[in-house]
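So the structure is just underneath, and the comments pick up after that.
Every protein chain of the complex appears in place save one, which is left out.
After this line comes chain A, so read on.
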Amino acid sequence: MTIVLATRRILTPVLAGVLLLVFWQLVVDLRDIPGYLLPSPEAIGTQVRQNFSDILTASRASGTNALVGLLAGIALAVAAAVVAVWVPPVERLLTPLASAVSAMPIVALAPVLSIMFSATSDLPRRIVVAIVAFFPVFVTTVRGLTRIEQVHAELMRSYAVGGWTLTRLVRLPGAVPYLFTGIRVAASLAVISAVVAEYFGGLQNGLGSRITSAAANTAYARAWAYVVAAIGLGLVFYLAALAAERLASRGRVPIS
């Protein structure tokens, strides 16, 4: 029963995607749309096959930037959230700032950071990713840390403990599902910002730089091939984060 439902849930969007590709191919073929306007899925597929090893290399470069930045952003966000909940003035300072910054196009920082650091370094991109990933994780973790059940708070009060013991035993484990919700949002943003940050120059090793250079050489089908890879990379991050979130909110902390 559940297997049937799961298959249906997966099968329907997959089917829709296939239909869209068929429609795309037909439109390009029948209406003779030139390749520089819209390459056909077939042409893009050929490019993916021809550049497969380079696609993997570029995906690895962008993926590493996204992963390193994401992990750094998560670590900083959790630490900042713990401090913010502990010291209310910090929370009052950081939360509005987090909302404001999350509305800003942080990737726009990439060229500035490239100048600050060496242009042959991956560091500026990783910093951009870390900043982008920081805010959703910070906001959800603060929410999780502050949403403590009254009965748990009173229980710990009756034990005459607070501070770090309360944070470690009640607040942090209680915030775990919230943290992973933040990570799911941050994971998609991490890939987007890692790829887009490459549009602004610097090292020419990732998917973003491959897309811009292919487009600059009017190799549109090849540019699309790298876009497909970027979509794939984003999906990998999203699905990994989703699986982690499911795991965290179901089993939570392993049973001793």
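Everything below uses one rule, namely that a residue touches a chain if its C-beta (ideal position, glycine included) is under 8 Å from a C-beta of that chain, and two chains touch if they have at least 3 such contacts; residues count from 1.
Methods note: contacts and distances are computed from a predicted model.
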| item | value |
| --- | --- |
| Name under which UniProt lists the unshown chain, selected from "Sulfurtransferase", "2-oxoglutarate oxidoreductase subunit KorB", "Heme exporter protein B" or "ABC transporter ATP-binding protein" | "ABC transporter ATP-binding protein" |
| Identified contact with the non-displayed chain, of A:103, A:151 or A:216 | A:151 |
| Chain not shown: contacting residue from A:38, A:169 or A:244 | A:169 |
| Touch with the omitted chain, as defined above, among A:56, A:79, A:161 or A:243 | A:161 |
| Positions on chain A where the hidden chain makes contact | 149, 151-152, 154-161, 165, 169-170, 173-174, 176, 252-253, 255-256 |
